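The complex appears here without one of its protein chains, the remainder shown in place.
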Amino acid sequence: MKNKKIICRCKEITEEEIIEVIKKGIRDIDGIKRALGAGMGLCQGKTCTNLIIRIINRETGIPIEKIRQQTSRAPVRPIQIKIISD
Amino acid sequence: MKKKDLRIYKHPILGDLPERKKIYIYFNGKKLTAYEGEMIAAVLYANGIRRLRRTERFKEVRGIFCAIGRCTDCVMTVDGIPNIRTCITPVKEKMKIEFQEGLGKWKKKIW
Amino acid sequence: MEEKDLVIIGGGPAGLCAAISARKKGIDVLIIDENLRPGGQLFKQIHRFFGSKEHMAGVRGFVIGEKLLKEVKELGVEVWLNSIAYGIFKDKVIGVIKDGKNILVKAKSIIISTGATENPLSFPNWTLPGVMGAGACQTMINIHRVLPGKKVLMIGSGNVGLIVSYQLLQAGAEVVGVVEIMPKIGGYLVHAAKIKRFGVPIYLSTTILEGVGKEEIEGAIICPVDENFKPIIKKKKYIEVDLICIAVGLTPLNELLYQAGCLFTYKGYLGGMVALHNENMETTVENIFVAGDCSGIEEASTAMEEGKLAGISVAEKIRGKKWEDEKDQIRKRLDDFRIGTFGEKRKLSKEEIVREYYERVKTW
Partner (left out) sequence: MKELKLGEKTYLNKISFPSFERIKKGSVAIIECIEDIPCNPCETICKFGAIKVGFPITSLPILDEEKCTGCGKCIPICPGLAIFVLNYNFSEKDCLLTIPYEFLPLPKEGEKVKCLDRDGKYICEGKIVKVIQPERNNMTALVSFAFPKKYYNKVRSFKK
């Protein structure tokens, strides 16, 4: 794992791993999320989404605007569930 | 160890750093000087401490990355509660800040 | 549930100007901002702004910020700080966490001015302490007043990279170089000149291969690239640094706009996916407006004008009046700013957005 390139900083998913699942046919952010958990860490994909879109674009040639973005759901920031459940 | 202080006290545009109330915090049990209103991570960086936590999978050390509470790379255990974003959490007198291993351990029940 | 005429999410230059304009037209305004003080990125910007007198040119960003805050206060705009608008739900209900409590706010109109987020760049060891975004570095030196490193390598020569390099020099750091993968710099030559004449080299057609260090950054390996941006490995070079700053552009922060159901389009010159909006800054969801960087990456000067435009447009709808002259003046100031090599492409993209808005709204 020397010189590994981490893409998702929270879940520590590498570029290699992402390319592997793209080769298996995954073509969008939500798919990568389900396959690897990338974008599901504490920050919820704030940093890696753009990087993953660029990797999908580079590996498959699908134009960036056609790659489906991550579905945005509340909460957009980490908050304690206790506060909402009250 | 040589005492480090990386605060920018004088600035050509922003002027002198205003005087603020001095308080103390603890990092891994070690007493550090902080000033009211400073963010936890900023106090640590001012003291030359940039290693804030170690990750779960690759056991890598992490520090500040976005400094505005988005990337969650600077999370540490604060007063027993893990995963606190230290770049946007202000210091409090006698706050206990700990280097976090993985996703941290809960020492305290919050509800 | 609280009810408000206008809720502005994000109190940066766009949000503050929107609040001021709408309040002056008699609208009750609430600004929600997640930070401890409003102003967005203005308080990090210690350089003078370009533009004309009307754009407050020659004035430093943080001075403009202070001026806007004063005005907001005098006008009695309600501001919730340290408050997170965590979601937008049906019928323009906004979920807000304020003082540890969950508050639902129902708004007649919403202006979303959440700004932008920094683009990442991944290379081996970019996760070590000592690698950070250029904006993060700017926050550290100009807001927190702490030097995050003493010897700095800047990645990217857009205006952010050049300006933050200059601000690092002002803060007392040494900038060992700026690397740019393209054969020419991305930002203004005058910004480059500011750091060049104090001895900071700007390497063109060069990239970073990896960060070096065990538990913290101790150095970087940089390498020239060929015309296809492939690194010429045998020419790579090690430089000793303790901080690597990434300044490779910004992306509009548009999660809330997605949740609200707005339609989007891709505009490369504006930083990526942008919510469609019309000439009044209204999105494809009625009474939800957008302004500033989250409607396309530009500058604080244009964000302020867009904010004013959105604020007046909201007031027109709620009060049933028209302020066309005032809006035209704002649009003229926006056009004045969107010219020249740097502005022209953004202007065209903005015009496309408005065109697409009407096409999509018609067929929707």
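All chains are identified by letter, namely A, B and C, in their written order; residue positions are counted from 1 within each chain.
As a working rule, a contact is a pair of C-beta atoms (placed from the backbone, for glycine too) under 8 Å apart; a residue touches a chain by one contact, two chains touch by 3 or more.
None of these values were measured; they are calculated from a predicted model.
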Going by the whole complex, the chain not shown touches B, C
Only one of C:Gly76, C:Gly199 or C:Gly320 touches the unshown chain, namely C:Gly199
Looking at C:Asn102, C:Gln170 or C:Asn280, which makes contact with the chain not pictured?
C:Gln170
Contact partner of the left-out chain, one of C:Gly26, C:Gly58, C:Gly100 or C:Gly261
C:Gly58
Interface residues of chain B toward the undisplayed chain are 10-13
In the whole complex, what residues of chain C lie against the chain that is missing from view?
47-53, 57-58, 60, 63, 169-170, 172, 183-185, 188-194, 196-206, 222, 224, 235, 237, 336-343
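The rule we apply is simple: only the chains that are shown with their structure count from here on.
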What whole-number Å value describes the gap between the mean CA coordinates of chain B and chain C?
26
Multi-partner residues of chain B (each touching 2 or more other chains):
55, 60, 62, 65-66, 69-70, 73
Give me the residues of chain A that touch two or more other chains.
4, 6, 9, 46-47, 77
Of all residues in chain C, which touch chain B in the complex?
34-36, 46, 60, 62, 117-118, 127-133, 135-137, 139-142, 144-148, 170-172, 215-216
Along chain A, where are the residues that touch chain B in the complex?
1, 4, 6, 9-12, 41-43, 46-47, 77-78, 80, 82
Which of the residues in chain C end up touching chain A in this complex?
34, 84-89, 95, 97, 100-102, 117, 119-120, 122-124, 126-127, 210, 251, 255-256, 258-259, 265-266, 272-273
